[in-house]
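Comments concern the structure below.
A single protein chain has been removed from this complex, and every other one stays in its place.
On to chain A.
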């Protein structure tokens, strides 16, 4: 735990800097704002630990395995018993949809069987950035 604190602090600072840079950029160019903050995959790898009580990259467990999840249709891992709700959702796990899922899976897919959420948008972006790399 102690060795993680400076790391987490640095990570927060990095996120803050990223968000600030983004705000400055957005206002300077008045470009349409992308809907997600940029994630930091290295931080995401740490944060992904909180998913590991139920998931891993390569094995189905309480939840389905995650390798390659970004861009794939929901409920498409063979051998995992998904909820009917998620199977019928018709969703594709784009970063944006993943962000909504991690914000509140029950709101995105009522009747899904994941009861776990990540409140902080930067944390979500970091986790999604990490998952995007796990091809």
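As a working rule, a contact is a pair of C-beta atoms (placed from the backbone, for glycine too) under 8 Å apart; a residue touches a chain by one contact, two chains touch by 3 or more; residues count from 1.
Going forward, contacts and distances are computed from a predicted model.
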Name under which UniProt lists the unshown chain, selected from "Ferredoxin-type protein NapH", "Alpha-D-ribose 1-methylphosphonate 5-phosphate C-P lyase", "Sulfonate transport system ATP-binding protein" or "Putative hydrolase": "Putative hydrolase"
Residue ranges of chain A at the interface with the undisplayed chain: 1-4, 8, 46-53, 56, 59, 62, 83, 111, 113, 115-120, 123
